[in-house]
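So, chain A:
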Amino acid sequence: MNLLQTTRLTKRFGETRAVDSVDFGVNEGEVLALIGSNGAGKTSLVNVVSGLLRPDSGTIVFRGEDVTGLSVHDRIRAGIARSFQLVNLFDQLTLLDNVALSIFSREDLTRQLFALADHHRAVWEEAFEILRQFGLAISATQLAGGISQGERKLLDVAIAFALRPRLLFLDEPTSGVSTREKAPIMDVITAVVRLNKITAVIIEHDMDVVFRYSDRIVAMHQGSILASGTPDEIRRNEAVTTNLLGAAHA
Partner candidate 1 sequence: MKGPVTRRDLLAKLGVTAAATLGASAAGFGVAGIARAQEKPKGTIPDKPFRIGHMTFFTGPGAVLGEPMHKGNLLAAEEINAQGGLLGKRKIEILKADEAAGLDANVKEMRRLRLSEKIDMFMGITSSGNTPALGPAAEELKLLTIFIDGCTDNLFDKAVPNPRYIFRVTNIQSADGSTCALGVAQTWPDVKKVAHIHPDYAYGRNCFEHFSIVSKKLLPKAQNVSEAWPKLFSTDFTSHITKTLGAKPDLLVTSVWGGDYISFYKQALQHGLFDKMRVATTLALGVAPHAIGKDHPEGVLAGVHANYHFSYPPGNRWPLNKTFVEKYKAKFNEYPNFQAEGAYTATHILRTAVEKANKLAGGWPDDEAIISQIEGMMIAGPGGYVYIRPDNHQGYKDAITGFSKNVPEYPFPILDPARIITIPIRNITAPPGWPKGDPTSTYTWIDQTWPTVKQA
Partner candidate 2 sequence: MDILVIHLFNALLYASVLFLIAGGLSLIYGVMRIVNLAHGNLYAFGAYVTAWVVGQALAGAHPVVLYLLLPVGAVAAALLGAILEPTLLRPFYRRAEEYQLLVTFGLLMILEDLMRFFWGPYPLTATSLFEKMGSLAIGESVYPRYNLLVIGIGVLAAAFLWAFVYKTRFGVVLRATSQDMRRASAMGVNVNRVYIQAFTIGCFMAGLGGAIVVPGQSAVLGMGVDALVLAFVVVVVGGLGSLEGALFGALIVGIVREFGVSVFPEVELAVLYLIAVVVLLVRPAGLFGRTA
Partner candidate 3 sequence: MSTVPLTLRARSPMKALPWAVPVIVLLFALPQTIDPYKTILLTYGLVMGIAALGFNLLLGYTGLLSFGHSAYFGVGAYTVALMFKYFHVRSMELFLLGAILASLVVSALFGFVCVRYTRIFFGILTLALSQVLWSLAFKFYGITGGTDGLRVPTPTLLGLPLDTGGDKILFLARNYYYYVLGFFVACALVMWVVVNSPFGKALQAIRDNETRAEFVGIHIRRYRFVAFLVSGVFTGIAGALWVPLNGLTTPDILYWPFSGEIVFMTVLGGFRTFSGPIFGAVVFNYLKTSAVGFTTYWQALLGAILVFLVLALPAGIVGTVVQLFPLLKKRLAR
């Protein structure tokens, strides 16, 4: 069944239409890869859907409800979470805090002024468990500012994941890390995602990664959807091969 559906979603920057009346759907339970060359509008689409940008026109329906007008934090409540291509962390807090914060927020505990955070044992246990799933347990008490780029990418995802979203956008989870690190990171992420049966949309350049990890692929080009299908279908799709794969592999 259709978890997210946008209709004629449009976002302009001046003349350029970053997102050009896109009808984009995500099905419950799938891991979807969003591909396309730079400037194809992938990130813009995610930004609009996740609420970072306001669309110029079109609607976003999530679980049968129109969320187009919702503020970011309300979308989070509704169950749409995302990670960031350029990592967005709380650098002066520990990894544990970074993750725990998502849980506090999710459980609506952040409005507690006069209770010690540390007394919410369950939250910390869960936070620690999540860190472990992402292989970050060892640095749990370090400051997020002080860990390696690879770990930062994972933590960024972990923060989003800790919200237990129904739909998780992962914006280039392996960008900016060495090719050696790419595979391990993707393994961890996809493992966690599948294990927890989270519907995920992954923006990715690296086609090997894409074909290996996704159930379905949506290819974007110049702000609109070029093609959509299983990895095999996409491999065989003319338009895609000419417009994207060639470019990507060249």
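Just so we're on the same page, contacts are C-beta pairs under 8 Å (C-beta built on N, C-alpha and C of every residue); 3 or more make two chains touch, one makes a residue touch a chain; residues count from 1.
If you want to know what made the cut, all candidates are chains of the complex that A comes from, given by their letters.
The structure presented is a predicted model; accordingly, all values stated were derived computationally and were not measured.
What touches chain A in this complex, out of the candidates 1, 2 or 3, is 3. Here chain A touches candidate 3 in the complex through residues 50, 52, 71-73, 76-77, 81-82, 84, 88-93, 96-97, 100-102, 104-106, 109-118, 120-121, 124-125, 128-129, 137, 140-141, 159-160, 163, going by the rule given at the top.
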